[in-house]
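Apart from one protein chain that is not included, each protein chain of the complex appears where it belongs.
Note that the chains are named A, B, C and D in the order they appear, and that numbering of residues resets to 1 at the start of each chain.
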Amino acid sequence: MLQVRNLEVVYDDVMLVLRGVSLAVPPGGIVALLGANGAGKTTLLRAISGLLDVHDGAVTKGSVTLDGDPIHRLRPAAVVRRGVCQVMEGRRIFAELTVEENLRIGGHTAHRQIPARLDHVLGLFPVLAQRRRHTAGYLSGGEQQMLAMGRALMAEPRYLLLDEPSLGLAPRLVEQVRELIATINSGGAGVLLVEQNATMALSLATHGYVLETGQVVLDKPAEQLLADDDIREFYLGLGAAAGAGRRSFRDVKHYRRRKRWLS
Amino acid sequence: MSATGRRTRLRGRPLLHTSYASDLALFDTPAKRTSVGALLVLAVGLPFLLPDEVLQLLAVCCVAAIGAVGLGLVTGYAGQVSLGHAFFLAIGAYTAAAISGDPDGRVIGLGVTNILVWLPAAGLLAGLAGVLVAPLATRLRGLYLAIVTLGLVFIGQHVFSEWSALTGGAGVGRPAATLEFFGQPLAATGALGTRDQKLYWLMLLFLLVFALAAANLARSKVGRAFTAIRDRDIAAGVIGVNLARYKTIAFAVSSAYAGCAGALLYTVTGFFDPSSFSLLLSVQYIAMVLIGGAGTISGAIAGAFFITLLPRLTREMQAWVPFLSAQPNEVPNVFQVETILYGVLIIVFLIFEPRGLFGIWVRVRNYWKAWPFSY
Amino acid sequence: RGGDTETDESGLKTDVGVASEPCPEAVDKNKGCIYLGIISDLTEGPFRALAVPITDAQKAFWKRVNTAGGIGDYEVDVTRYIRDNKYNPQTHNQVYQEMKPNVLALAQTLGSPTTAAILADMKASNVVAAPAAWTSAYAFEDVIIESGANYCLESMNALDYAKEAHGVKSVLAVHLAGDYGDDAAAGAKLAAQSLGLTFNAVKTDSGADKQAGAIQAILSGRPDLVVLTMGPADAASIVGQAAARGFAGRFIGTSPTWNPALLQSAAAPALLSRYEQTSPWDSWGTDTPGHQALRAALGGVTPNDGYTSGWVWSYPMKAALTKAVADGDLTRAGLLAAVKSLTSVDYEGMLPSGAGNYAAGPNDGAVRVSAVYRPDRAAPTGVSQVRPLSAGPTAKAYALDGPCYAKL
Amino acid sequence: MTLTEPDPGTGTAPDRRTDPVDTDPDRQGDPVGADPILRFEDVRLHFAGVRAIDGVSFTVGRHELFAIIGPNGSGKTSIFNVLSGVYRPQTGRVVFDGADLVGRRPHVIAALGMARTFQNVELFANLTVLDNLLLGRHHHLGYGTLAALGWLGRARRAEIANRAAVEEIVDFLELERWRRMPVGLLPYGVQKRVELGRALAMEPKLLLLDEPVAGMNLEETEDMARFILDIRDELDIPIVLVEHDMGLVMDLADRVLVVDFGQVVATGNPAEIPHHPDVVRAYLGEVRPR
Partner (left out) sequence: MTELLESVLRGLGTGSVYALLALGFVIIYKATRVISFAQPAFMLAGAVLVTYLAGPVGFWLAVPVAALLTAGLALGVERVAVRPMVGRPAFVVAIITLGVDVAVRVVVNGFIGLDVRHVGDPWGLRTVAIPGTGVDLQQRHLGALLATTVLIAALFAFFRFTRMGLAMRAAAYDQEAALAQGVSVGAVFALAWGLAGGLAAVAGTFAAAGASVDAGLWLIALTALPVIILGGLDSLPGAVVGGLAVGMIQELAATYQQHAPWLGGNVSVITPYVLMLLVLLVRPYGLFGTREVERV
């Protein structure tokens, strides 16, 4: 169980970005984390994987535990070794390295298994197998996203933290990513999925959280979220009435209903 | 600064600008104007408070600041790291010295002592050299450019020390340009003040003019184009910035500043030799820009004063570190500590305040702005 | 702004750098203090191995003067205003400006290019200085109280000696640029002309990586004699390399080119077999009252002729101060007047009598003697004497009518 | 709504409103018209081993909202890069408003009236929103370096006039709140909007938008859709849109071009494209547009 309890994170000693967030990812589960831009989703992932330091951020309160052991004070390498792996927002592949080298780095903490895992990952992503010796920086956006996920899989994580994996992907690829997440998950890994594409995320997840300005405002099983009016209107773009179809972007009004949880 | 538009400003609402002109003014708030004004009054009044020897050093600071502002334009604003500043300083210094030099002296001299001739000439020639170097900048990036410009310094040093007809040669040197204005010496002890007092005022005046021009440039389309090139050059090109042209402008202006600074710098001591234009000099200027805070004019000026005064300060510190020996044959002695301090202060500064002196200022200001509600 | 003339109880006029309070390290607390500045190459520059002993010796020298009763009612302090010039003219000028309001004169200004950077100001403000350099131009400057034969005359003596002792027919001068190296090379050139030797000169720079050109010039020119004017490390690398690559001629180094540590270098065999060294005065171990006093004052140090030089260079300043006090005018102008009227300086036997005649003008006042040494592991400073202080025919005949370096 | 002030810098700013909007041909009928703003003719762009663009041709009409879709790596961004002069194609012609673009440098193309946004935000993060927008107007400022150093009349007047022009864009895109903030600190959605503003500030004759709503939440997407429509309808600037959000593309576009492996798969109107079998296979997969 990957558990976040009452977490507070501060950037630059001043900016309080997470204000007591609690959340749990059960082993083998998929948990979706929704929320507007700037809500603090990425920050939460950083707090789990130990990358806050790089951004002058610090956990000031609360804890992150993995099977009961606190991990929020560990170095990133130690977190990875314990089986928690983050795929960062914006892909962050090593542009100057080749595709294969990128993947090898992913296996840094368990280098003996690299050859076997390389085969496994290249099997999952045939596109990458084709481009194995190409410079990663010249891949298209979607290809880079696959590489980033493949790279994380090299460490064979128990918990995978995905930060907006569908960003910039073509519909068919979004579908592929969806399936991939399902496959990874069925292999036993727990997934914490941060997404703007709520449709995709909620179709996968067992449980969902909605984060707004550093606080969890909704926390429900996925089916219930799919039925929630606000979620339907603000995240899925559907009419408020259950079963109503998608509204056209041509018809978007210039005024908006206020979100209930903010009022 | 603009006069129009300022009158339309509403009293008591410092941040409310009722015209774009006042919004675009250099010192756009009363607080800024007051503090700059006060600083100016103090600067102009210093000669009545300080001994000549310190004024002379401050005159050097002012000139160094001109050079640093120039380097700040190319490195801080346009992001083209140049370690070749010493080379451009040298071109200015030698142009000016040769034009105003004694025609019958040991070294080349044309005998045109009017500052109105040699100062623009120094700027122009150095600027031209900058234009010649600019194509390198369009081909090279980052540290490649830095080391290549460093190559200029070494090649320049070789040429300058070989060309003794112009420079006097290594270990000899030559007199610097003559500070004269239509036959009138600009700095000579007289009824109005000592040589050093006048020297300081003169250099302060030059600094003000050059800094103002640089500030203007920075807030103009040219300055914005520089920043764009620094931050994202491809995007800059796509929105219409001609990369080659603006890199050339950046090098030209920066070198011209360096040229003028070089021309003036040695008039203070009156003498210079080719070994001055070494890697160390370039590094000092880079340090001025970084310590002051890259990308700000005032930062470059502050950095120049800091770096120029630093050796003096560390020498003064001899008195405060009693356990050190003043005997040059004992270890550690004050002379070693003086140099170590120089290195260490640079390190400490950059580690603890990477945004430079300017960053410290911002912190202080923000503190007072937020007071008493800090945090 | 400072420098107002005052008169003390004894009627002595003073202005800058003379205080009625005792020196910081006064021997006699009842005496006033004359502050002299020292600007030397103390940490990074190429001559620091020489500069530090020079400075030490000067401190010892003035301490001895103070212990012996000082100068009139004053003692002399050279410890308060010691500054490092890093052998850089700009730095030199800056520290000079810094100490100028506080010192009467300079007990040491080290280096030719560095001193050139302050010379104009010194002349304008009547600041007298003992140099730590032997450029021939100093003979023409009233404010500089030089000692010993200049570089130019010294290399003339070197050639006179080499022709006589080794029968050399061709000479190559390898020298640093500047008033130091050029001066020596010019002397060699003038001497070669008058002795009928073939002469060539090649300029080099300071630094272990910068001798390749000079070595090549030696190897392709194959002269009988190479005259070296540069720092010790450079000299060692040239001698060693040239020998290793088959050069069979001889070397003479002029003044500050020697350092005893060279005998441990890879070049030692070559140095021992074909290197000699000229010097404007005798080395550390010599038996004169001056040398004895030097050794007594600096007991315990590793012998080095930097000490000797620092010591010798101080005598004229002592003579000038004494004279100025005797004349009742210890102002800067008074001191300069005293210098101009000095007809001899008591070097306690370290230089021949008659040396230090500043009143006589450049040519007549010039000291023209040099000694010749050769490397010797047994000697205290690594050299033993081959020929005592003497002036060769060329140097004797030469009319010093301007700085030599102009004639290269 | 006017975006163009008489330009004191140049005085000769091309005025695209000489084109009477009223003579608009029927959009459904002939979207391209006799005089298209852009002709992309048989362009090929190869990188060592990769055929990014492999013989693509299309035209864009003077009032069109033209969308390009295709799988990741199919060459959409590369097409934009060719259009804006970042890449130089090996063969083919690109004619923009009568001028051949191939071989011209980016700033020249920009001055011709081509503006774009980028897939990954390419703003100048340390500059404020205003400065970023002002940079978009770079080539509308006609004064030189010397005038800038002196901040003399010409430079000053030009800067003031351009500030006014930029404020129009601030209004148009509802950026007032953030005008003086460095863009690096702004929420992602706002940054995307600033980038759009910077492109608009160039007063383009053609606007290229590379995935304008990628990474945005629904709300921000709706805002962006509104702005895109306004630009097309109110400012009458033709647009080429690259986007993976099928909902947006199908709702807004007049025509859609589908590319795969650098080649054209299909062209058509939004009603027919989603049902084209090749498009479904190559691009949409089994998901229906959201």
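FYI, a contact is a pair of C-beta atoms (placed from the backbone, for glycine too) under 8 Å apart; a residue touches a chain by one contact, two chains touch by 3 or more.
As the structure is a prediction and not an experimental result, all values here were calculated from the model.
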item	value
For the chain not depicted, the shown chains it touches	A, B, C, D
Touch criterion as defined above, residue of C:Thr14, C:Asn157 or C:Asn259 at the omitted chain	C:Asn259
Candidates C:Ala26, C:Ala49, C:Ala293 or C:Ala360 - the one touching the absent chain	C:Ala49
Option touching the unshown chain, where B:Ala31, B:Leu116, B:Ala165 or B:Leu279 are the choices	B:Leu279
Among C:Ser206, C:Thr254, C:Thr331 or C:Thr394, residue touching the chain not depicted	C:Ser206
Chain not shown, touching residues in chain B	81, 136, 139-144, 146-148, 150-151, 154-155, 158-159, 161-162, 234-235, 238, 279, 283, 286-287, 290, 329, 331-332, 336, 339-340, 342-347, 350-351, 354
For chain A, residues in touch with the removed chain	49-51, 54, 75-77, 79-81, 85-86, 88, 92-97, 101, 104-106, 108-109, 111, 135, 137-138, 151, 155
Residue numbers in chain D that touch the chain omitted from display	77, 81, 86, 118-120, 122
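Here is the rule we use: only the chains that are shown with their structure count from here on.
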item	value
Chain D and chain C - chains in contact with each	B
Common touching chains of chain D and chain B	none
Central subunit by CA centre of mass proxy	B
Separation of mean Cα positions, chain D and chain A [Å, integer]	30
Distance between the centres, which are taken as Cα means, of chain B and chain A, whole angstrom	49
Centroid distance [mean C-alpha coordinates] between chain C and chain B, Å	38
Multi-chain contact residues (two or more partners), chain C	none
Where chain B touches two or more other chains, by residue	none
Listing of all chain pairs that touch each other, if any do	A-D, B-C, B-D
Chain B partner contacts - residues on chain D that touch it in the complex	84-86, 105-107, 110-111, 115-116, 118, 122-127, 131, 134-136, 138-139, 141, 143, 145, 148-151, 155-156, 158-160, 163-164, 198-199, 202
Chain C residues touching chain B - in the complex, by the definition given at the top	1-2, 40, 42-44, 51-53, 55-56, 59, 79, 82-84, 88-91, 93-95, 97-98, 100-101, 112-113, 116-117, 120-121, 176-182, 205, 405-406
Chain B residues touching chain D - in the complex, by the definition given at the top	1-2, 19-21, 23-24, 213-214, 216-217, 219-225, 227-228, 231-232, 234-243, 249, 253, 295
